[in-house]
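Shown here: the complex without one of its protein chains, the others still in place.
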Amino acid sequence: MTDISDRQQLGYIASQAADARLNLELETEGMTLNIGPQHPATHGTLRIIAKLDGEQVIAADPVMGYMHRGYEKLTEVRTYPQVTSLINRIDWLGSFANEVPFILAAEQLMEVEAPPRAQWIRTILFEMSRIANVVLFLGDMAVQVGAVTPVFFAFRDREHILNQIESATGGRFHPNFDRIGGLKDDLPAGWVAETKQVMKKMRGFCDEIETLVMGNEIFQKRTRGIGVIPPDVGLQYGLSGANIRGSGVDWDVRRDNPNGLVYDQVDWKVWTHPDGDSFSRFWVRLQEVREATKIVDQLLDTIPAGPIMAKVPRIIKVTAGEAYVETENPLGVMGYYVISKGDLVPYRVKIRSASFNNMSITPWLLKGVYVPDIVTILGSLYFILGDIDR
Amino acid sequence: MSQLSSTDTPTEEAEIATDTVREAMLEQLSAELGDALVGSHLEPGIDLTIRVTADAWAQTAEFLKNGMGFAYFSFVSAIDWLPSPFGRDMDSQVDLALEGADPKEAEEMIWGLAGGETRFQVFARVNDIVGHRALTIKADVPADTLTVPSWVGTYAGANWHEREAWEMFGINFEGHPGLRHIYLPGEFEGNPMRKDFPLLARRVKPWPGIVDVEAMPGSDDEEDETDAGGSND
Partner (left out) sequence: MGLVESGKIPKGITSLLNMSRKYSLWVYQWGLACCAIEMGAAFGSPRYDVMRLGVIPLPASPRQTDLVVVSGTVTDKMAPAVKRLYEQMPEPKYVISMGSCANCGGPYWDSYSVTKGVDQIIPVDVYVPGCPPRPEALLEGIVMLQERIQNEDMAARWKGESIVVD
């Protein structure tokens, strides 16, 4: 872990001072503001009850559960192949990435290893779902500060990625493509060349966003120094992904524990940003999309030939035992703790979803901020409701 | 954006956790916890699971965070080890709800890694992101009180996780600042993640997808026991 940078320290002290000022100077009659459960700023059905003093938030209490679908219970009555089709829908922007840790956990229990080609394609699709997911964030973050155009660009360019995912997996949104022991199908002909074109387009999109949004003065004023998360607090709350890397913590499961994905075969870089504010989280995500395109490009060049399925029984009964596998999903670290008793159905699946932890910091983080900053801070934390509520 | 820098990624391979690392962790923990460490399971190269007494639950967290550098909090949740009297039979393909069968008699409980004594267990996971280590901690929840100490004092992020476990399993966390509903509406009755909580929709309507055999890629013979898909590229 790196030390707290000066900038971070200043931001932190400033927010502390805001807290203190709040109590002394601005003593007015409080009011309670209810945001949600359906509000454009909350990406779905999050509800926030904020106690305000003037324009400052004294306490914010997020109310979740408007999207709670009972995944953990439902996995106990679904067979393993059925579970993957269900868990696609946890983080619906990067669906394929949801399947991977679960499949890897089941493979770990069954002591099956996917053939190299399957591992390669898995990693490619994993990174493509990261792009599909984060691209929408890049457009959406601009909406949070009042610029509507970038989100249209994001939707436009996201279609390219979705087309590629669809032509490879058959599912535009929810591929359900990963199998215990490998993948459902091989790549279609011509896919590799097309995907390379798309990656080029996505890099173009990143440049576009960088010039359009990041240098914008309003954007900088609205995000710099806002919502500062010191690294030690971030770790305590279990933040992950760009949220923790935006606080200068150099931790990426892809690099540190690739877990059956082939990130060790490519040349790429984990980006961190020392500031810990909304801007740094945006910046880190932008770099991650670029890195992802590079990873995909390199993997496309080196896909080995061979089978895409290992030898697995036709009817999958996962060996009794417990396994926990986590991967670096688009939203952060996602893990499945799978307890099997040797049956068709898992005995218990604990889904450790990234957004749940990422959001649990909000009561701490929103204390003392101004009302308009709620929107940018929530936007920069980047959550998917399905990933919080499961 | 040239003024923004990134911390350098170490170029050398990340340290691969070996047995020695996990064994050292286990040794350190058993030295600190003594009798409170009632069970452990070490899978070389994969994972370490320990089980502590409920009384030592908070103390373990404190030691892991401050004494061993496990600063990263991953999750807290619970397990119900009661064999389910509803839904799918645990060892067959038959959905009991289909037959309209009555709830089964409770079978004997079988615990997972690191053993167990009571029906409910809380389990948690913490990471040391500098040393790339992680472990799972379990604790038996006393059957009479269903209460374990809270982790909120040590890991602030445990707050929501404990609310979830309280709602889903009915386990109390002593010292938690406010155990209230997190997902379900306030009037919801029961703890849905308990194994004896029935999914009513399944009891009134048969499961439409009871046939669970899915054709594997490249397979053409229905009787094949195992099958390997071929690549055509």
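Residue numbering begins at 1 within each chain, and the chains themselves are lettered A and B in the order written.
Note that in this section a contact is a pair of C-beta atoms (placed from the backbone, for glycine too) under 8 Å apart; a residue touches a chain by one contact, two chains touch by 3 or more.
Keep in mind that this is a model prediction, so the values were computed, not measured.
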item: From A:73, A:117 or A:245, residue that would touch the chain that is not displayed; value: A:73
item: Interface with the unshown chain - residue positions in chain A; value: 37-38, 44-45, 65-70, 73-74, 77, 85-86, 89, 92-93, 136, 151-152, 155-156, 158-159, 172-174, 385-386
item: Interface with the undisplayed chain - residues on chain B; value: 183-185, 188, 192, 197, 199-202, 205, 207
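FYI, only the chains that are shown with their structure count from here on.
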item: Gap in Å, rounded to a whole number, between the CA centres of chain B and chain A; value: 21
item: For the chain A and chain B complex, residues of the former touching the latter; value: 1-2, 64-65, 68, 70, 72-73, 76-77, 79, 81-82, 108, 117, 179, 182-187, 189, 210, 214, 232-233, 235-238, 248-251, 255-257, 264, 269-274, 283, 287, 305-315, 321-324, 326, 333, 335, 337, 339, 341-345, 347-348, 350, 352, 356-357, 359-361, 364, 389
item: Residues on chain B engaged by chain A in the complex (per definition of touch); value: 1, 4-7, 9, 13-14, 46-47, 49, 71-75, 77, 79-80, 84, 87-88, 90-91, 93, 95, 110, 112-113, 123, 125, 129-130, 132, 136, 155-157, 159-161, 168, 181-185, 192-193, 195, 197, 199, 202, 207, 209, 212-214, 216-219, 224-233
